[in-house]
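I'd like to ask some things about the structure below.
Just one protein chain is left out here, and the rest sit where they should.
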């Protein structure tokens, strides 16, 4: 960590700062320039609060040299982490596709979609049981019943199931779920993250609506700090001023996340734009950019979907996307499992 | 709700849509233009899912005519809601100031600050017990112990206390807290909001990092829909591309929120910029824009604050801000209680 | 255009509004609901100022039904516009790649890069002569001399040249330039756009730093309204809160722009992220999403580039990208010319 010390600082203040830093087991290196003094802090600065340091009256600015994340940091874990759930493999040279309806609606619907997406190459089934809705008056999902229906579809197709949790208090209901999803709005629900860090299930961590990549990685770090290393990151679009799309899909995040961390990272092209007709082009783009997979909303009757219909595609459109992705994968060092 | 129907729609599709809308107890008014057909939906459309409607193949765009919120809507509740907590009055022609340290650190600290801010005119005490921190390695607050210390300060000064909740599972610990704060990162933690809607305590609801005013009001609506009408909104800055400030304080939100809802709305000038030296000018600006109050971080030793130090001011600076605000209040139809 | 009329409007005001609208040659259709009156305006509303209409005291909100752009609108021109410049074809089932250094530096540099990128399949040469730099103290480009050097490279390779204009007063110097580029910072320099609309050269119009797709199309409309229909749009990233990348590349814009307009749209993966190592993945993603081409910065010695070095790649990396893109093109209905 590097501190720029203000020019008008008093020696007493500087001495106080130095002794405090040394008391934390860190070392200090000073370099006096014409207009400012630069202090380098040497040692494990990850425990040092950058906000606290910036607050000191004699400090002009602070620059962190090392990243604030450790367990997820590729520097300390150069090989890709590969997370396997039944036949779905996330990370490394694998490309995994999770597909299914936005909301679970009934047995017939979820099983029929599960069968269709499996046939097209999906290796996991998604389906919303608990739905985070902006309005308290909107449909909130079938909740426990939705999970029960997902398990029926799993029994039928042997696809592992992925579904979203919205509260620590619901955790018991997720005991048979294969991958627990944390939605964008809960990305910084830190108490939930800690609890999931104590579970033994893979976590699909969506990027928050307006969170930086660093904050997103730090949320993965919350889970990993508690002992659960099986975190799959998921880019789903960020909020910008543009209003033709619901969110702006940030595909640059994919290669950057893979450089900064060893975790798998996939893309959700359905929520990103909120427009069914963009799912195909954004899926192909995601494959081209080097994503470790996709999570796609597929519905057998999008016009009747109880929620989020605009972003759902039909099974035949899904199969067509899968066929085209298969051609792209070898270009980015991926093997197709479908 | 107004729907623009695509020009190439088939009559069968349009008829299907009309019967479905009528089956929901709503009425339809059609108007055929040269390039498009406009459908007006008449009745209580607040239960109609705008996403679902937009998803229909024959619908080009949808425009809501009436707001999606009801209980918080000023149209149905023209007079200001006034929320009183001990001597602190939020809303109407009142101006209430909550002050205190970012984090509760120890008994001496919290009591001494409480005494100081009360003397300067604050009518409620804030202090973080549970701290939402980006990093799992950063100080997470004294938690239950922090609440205990706040209650000591309350006993000493009779100031009501305001502190943040981070999980539904912590609710028991908040039984003696006077106002429960929901932080920006939990603004759309809907399960928490519902639970707080069932409590009998006033809720201080901060605006999310990147949430629109409408989403913010909808989160208040989540609390009110469960029966708790005592919601105080708090603007604390939104995330933009600017990096000299931590957030961009959106003061235009104050008069707009007061126009759209009947709820009190206050400003947090400390978190907004993250810079102590901006607290005074932003506090005066908040008074000028018509805010119902402020929540300000005050520390007796900002340089030693365990967290968020950069945004804390000292008690004497706080007293000076209060003196100046007193002059502004009559200009905006407010009475000073200090 | 649809207007929602406020409930408390007086009949006199409404009558005034209706006569004013009719005086413009438009027609009015009224529909009285329980809580509001809806007015549909029928006819060519593109000349009606939506801001003016919104300003009227009796108007609650306004919704445009038809787009404000005409000449660029796909509704009135369903087939793709194809713009050919020497061997470079933009639009339709073509994929064109413009490549070259950020700044033109000297004869040896520009010719050597031109030869390399042509060999790899580029059909146009880019190179900055006038450089828009944030700081007045930074290198501003070789200006007229830069254009002269580009023309030498054109003579050597017969690649058409693309370079940026920064002022109407420089137009004379661009008489031998093949495609005139308008940079992001000048996207709404309307006087420049009008003047370019009177020229007979294809215009490469970059999206502004923080402009919506609609504003971008309206800027194309400025050029087309003056008679020049040869506009190539170029997505180059928008400004968001993320700071690991310089800009956030908005690939969803590509399929949307192609749906809304008939103009070709290409991607600049170099400026988007500002990181050389993201150029390859973002180029592949751009091909996958259906872009009509790319504009890529290539330098024979990125470490010595006078500006913007971080985003330049070497000729051999460029050739490798081209090889991989060739595989993707047939998946999105494009023919490879390289």
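A, B and C are the chain letters, set down in written order, and residue numbers restart from 1 in every chain.
Operating definition for what follows: a contact is a pair of C-beta atoms (placed from the backbone, for glycine too) under 8 Å apart; a residue touches a chain by one contact, two chains touch by 3 or more.
The model shown is predicted, which means the values in this text are computed figures rather than measured ones.
Of the listed positions A:24, A:42 or A:144, the one in contact with the omitted chain in the full complex is A:42. Residue B:212 is the one among B:46, B:212 or B:336 that touches the chain missing from this view. From the options B:72, B:219, B:273 or B:317, the residue with contact to the chain not on display is B:273. Taking the complete complex into account, residues 46-47, 49, 51-52, 54-57, 68, 132-140, 166-170, 185-186, 188-192, 194, 208-211, 215, 218, 221-222, 225-226, 239, 276, 302-303, 305-312 of chain C touch the chain not shown. Residues of chain B in touch with the missing chain: 210, 212-214, 238, 240-245, 248-256, 259, 272-273, 277-278, 281-282, 284-290, 324, 327-328, 331-332. Seen from chain A, the chain kept out of the figure touches residues 2, 4, 29, 31, 33-36, 38, 40, 42, 61, 63, 65-66, 210, 239-241, 243.
Basically, only the chains that are shown with their structure count from here on.
Of all residue numbers used where chain A meets chain C, over half belong to both copies. The two sides are thus made of the same residues.
Farthest from chain C, judged by the mean position of CA atoms in each chain, is B. Chain A and chain B have centres, each the mean of its CA atoms, that are 27 Å apart. Taking each chain's centre as the average of its CA atoms, chain B and chain C sit 39 Å apart.
Between the Cα centres of chain A and chain C there is a gap of 31 Å. Among the residues of chain C, those in touch with two or more other chains are 210, 240-241, 243.
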